[in-house]
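One protein chain omitted, others in place.
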Amino acid sequence: MSVPTAILQVICPDRPGLVSELSGWVAANGGNIRHADHHTDAGAGLFLSRIEWQLEGFGLPREAVAPAVTALAERLGGDGQVHFSDAAARVAIFVSKQDHCLVDLLWRTRAGELPMQVPLVISNHPDLQALAEDFGARFVHLPVLPDSKQEAERAQLQVLEDHGIELVVLAKYMQVLSPDFLASFPAVINIHHSFLPAFKGAQPYHRAWERGVKLIGATAHYVTEDLDGGPIIEQATVPVSHRDDVEDLIRKGRDMERLALARALRLHLRRQVMVYRGRTAVFS
Amino acid sequence: MSVPTAILQVICPDRPGLVSELSGWVAANGGNIRHADHHTDAGAGLFLSRIEWQLEGFGLPREAVAPAVTALAERLGGDGQVHFSDAAARVAIFVSKQDHCLVDLLWRTRAGELPMQVPLVISNHPDLQALAEDFGARFVHLPVLPDSKQEAERAQLQVLEDHGIELVVLAKYMQVLSPDFLASFPAVINIHHSFLPAFKGAQPYHRAWERGVKLIGATAHYVTEDLDGGPIIEQATVPVSHRDDVEDLIRKGRDMERLALARALRLHLRRQVMVYRGRTAVFS
Amino acid sequence: MSVPTAILQVICPDRPGLVSELSGWVAANGGNIRHADHHTDAGAGLFLSRIEWQLEGFGLPREAVAPAVTALAERLGGDGQVHFSDAAARVAIFVSKQDHCLVDLLWRTRAGELPMQVPLVISNHPDLQALAEDFGARFVHLPVLPDSKQEAERAQLQVLEDHGIELVVLAKYMQVLSPDFLASFPAVINIHHSFLPAFKGAQPYHRAWERGVKLIGATAHYVTEDLDGGPIIEQATVPVSHRDDVEDLIRKGRDMERLALARALRLHLRRQVMVYRGRTAVFS
Partner (left out) sequence: MSVPTAILQVICPDRPGLVSELSGWVAANGGNIRHADHHTDAGAGLFLSRIEWQLEGFGLPREAVAPAVTALAERLGGDGQVHFSDAAARVAIFVSKQDHCLVDLLWRTRAGELPMQVPLVISNHPDLQALAEDFGARFVHLPVLPDSKQEAERAQLQVLEDHGIELVVLAKYMQVLSPDFLASFPAVINIHHSFLPAFKGAQPYHRAWERGVKLIGATAHYVTEDLDGGPIIEQATVPVSHRDDVEDLIRKGRDMERLALARALRLHLRRQVMVYRGRTAVFS
């Protein structure tokens, strides 16, 4: 149904002629552009571009594309990367005990909604082993205790490397990743169960109930050292009323968590998200 | 189109038989109930009830209803009040320079969407005088300077009293009311231009842009001494993207401010909102 | 967490005193009301009431409640029924080949979101047998061919009876139930993949794409002989753009189908829905 494409992402200082230069490079190599999106952040003086073109008929062999893109971006004084739509990302999902996001992601992957494969599920609890294995993922149980966290994270990093993982998704993983972990493996997406920046940290639904809000939400974001402060990809809200107790907020919130996480992940995997200066441009 | 009704609101300690007792009292006096809503907050051990019945055919004369309701609520160990749907509330609107909420409220009042009259508009700036007067409101300009705030608030309270105002609406009034003001005149509804509790305080749109959120919102709430911390009546959100700069957030936010404030005010004026323990039950 | 309750639903001609009469009956029998909702349809001259009270301490033995309710409703010239919150409904799910709603409903049931049990899944295709059995349901494959539909429906009805089913959910069952089926088994909820009454009938996503709409939706409704014309319980919409092709509409629509069906089913199972004159009152 969908033809294989190459997807170029470039960030560089803004100046006239960039759209022409980038699309000209694609055309000069015989590429047929299917999507081209650009964004200029005038305040930051930055230009962001995402160009997607068909691989069929493109003049460069696949292995030559990445070096050529790097050289192109360097000529523009910026950074560039390229992905191929037919290369399913290898993703590891971290969970604790709650299964709603895990089921949802595995089901969507199997249904073809998410262009990824999930060879690995890592958890600090054993509860979700059968579920992970039902969908063909290897389940690795690595308990995280207060005095064993450093060791557990080293083991996690090793397993990620062993499985050739490029992206970690925290699908209700109730642990905070250390700066050391993130320095070694920075590609991590989290789902936070509140409408950030409201209710950062623990027990957002309890605090939302206490505050008496009329809407609750969920936020999918990249993980940085700043807890719940990373670049936001997607947010969703749902109405609540005085009739809803904390349990109802948790139940209603689960639906928003599933939706926000799945949407964010799809956007990321289709390389529609670009991160800069603590924020995202989402070309959707 | 709508027949005149009496609206009873009672809050009292929860126990069996309360619905029957309250509705029985209405029936015993010949009232035909059109709406009856109840809420039990099990944690707080509180029962809240709102009952609305037709005045036509009701056995008590209008002036006897309030004392009877007070006595009824006292028998239940709680508080009660009654309002009549055909008595349009006298509301004062406080503004500064922005006119979008003021236009909206005055238009809705004239269109019959809000059961109130607006005899008075108070502002710390002269800009909106013509607008207020076009809709038949008296416009009172009371500048608020750092060293004259106490004096200005005294003048505001006097004008409110002179005009027999029962409710103040802060429709983008860019001043904080002092505890003294609120002690004298506690019935105040505010529109805050963020999705509370996110972005409390000043310049929420600028901070929302900085944070890179994907949804912005507005919150209508009762004003208490706790800045932006009062009981929430209504919240609304709207998607934003990386394409939106701060000006776009302000523009999109205005629509949510108008909607949230108008909805909250209508709910309040129809006596569908009950406040307890820093929160609201909204019977809609 | 939730105490067992009785839930009374009464529809009768409107007249003064009904709220008092019904709540008085509950109180007279020692019931502690937790929720009481009423609606008057002035045009139809009808009064609808839903009252929920704790079973603990209620004076009537459980088996005596239904007859007493019937007698009470008859005194009011209307119809009444009662359900008990701790009696999980026995529900059969009809499917064809698509699994997204089935997975969702089975997962929610196991998670405790839906107060029901699913002993039976019926399909005109064999594809979803393993999934149904994973969640402990019996899977019955009954092919429906043009000339065997009557026979297939008779078999379906027999299986429903054998399993003591009280409600059928059509979770993307791509067949139309005959009037004969519905006459024998009228309690059926369907999810239609459009925002009814737009795009009744077949291939709503294709037709939505053709029309170039900017929002698509899903509708959960009770099934009647009037195809896609039964009483609506819940509707949901999601934005689409010119970038979305039919496959994208189908994918985005699945999320709305899941949400609308799950919400409708929960409302039904908690007896928050009352049907009259081709429409619903939903006490949420």
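Note that the chains are named A, B and C in the order they appear, and that numbering of residues resets to 1 at the start of each chain.
Simple rule for what comes next: a contact is a pair of C-beta atoms (placed from the backbone, for glycine too) under 8 Å apart; a residue touches a chain by one contact, two chains touch by 3 or more.
Remember, it's a predicted structure, so these values are computed and weren't measured experimentally.
Q: Write down which of A:19, A:111, A:131 or A:246 is the residue touching the left-out chain.
A: Missing-chain contact among the listed residues: A:19.
Q: Looking at the whole complex, which of C:31, C:217 or C:253 touches the chain that is not displayed?
A: Reading the full complex, the residue touching the unseen chain is C:217.
Q: Could you tell me which of B:41, B:79, B:113 or B:210 touches the chain that is not displayed?
A: Answering carefully, the residue with contact to the hidden chain is B:113.
Q: Suppose we count only contacts with the excluded chain; which residues of chain C make the list?
A: That gives, for chain C, the contact residues 39, 195-199, 211-215, 217, 231-237, 241-243, 278-282.
Q: Tell me which stretches of chain A touch the chain missing from the display.
A: With respect to the unshown chain, the touching residues of chain A are 15-21, 23-24, 26-28, 30-38, 40, 51, 57.
Q: Which chain B residues would touch the chain omitted from the figure, given the whole complex?
A: Considering the whole complex, chain B reaches the absent chain at 1, 100, 103, 107, 111, 113, 134, 243, 247, 251, 255, 259, 284.
Just so we're on the same page, only the chains that are shown with their structure count from here on.
Q: What's the chain with its C-alpha centre farthest out from chain A?
A: B
Q: Counting in whole Å, what is the centre-to-centre distance of chain B and chain C, each centre being its mean C-alpha position?
A: That pair's centroid distance is 37 Å.
Q: In angstrom, rounded to a whole number, how far apart do the mean CA points of chain A and chain B lie?
A: 41
Q: Give the residues of chain B touching no fewer than two other chains, as numbers and ranges.
A: In chain B, no residue touches two or more other chains.
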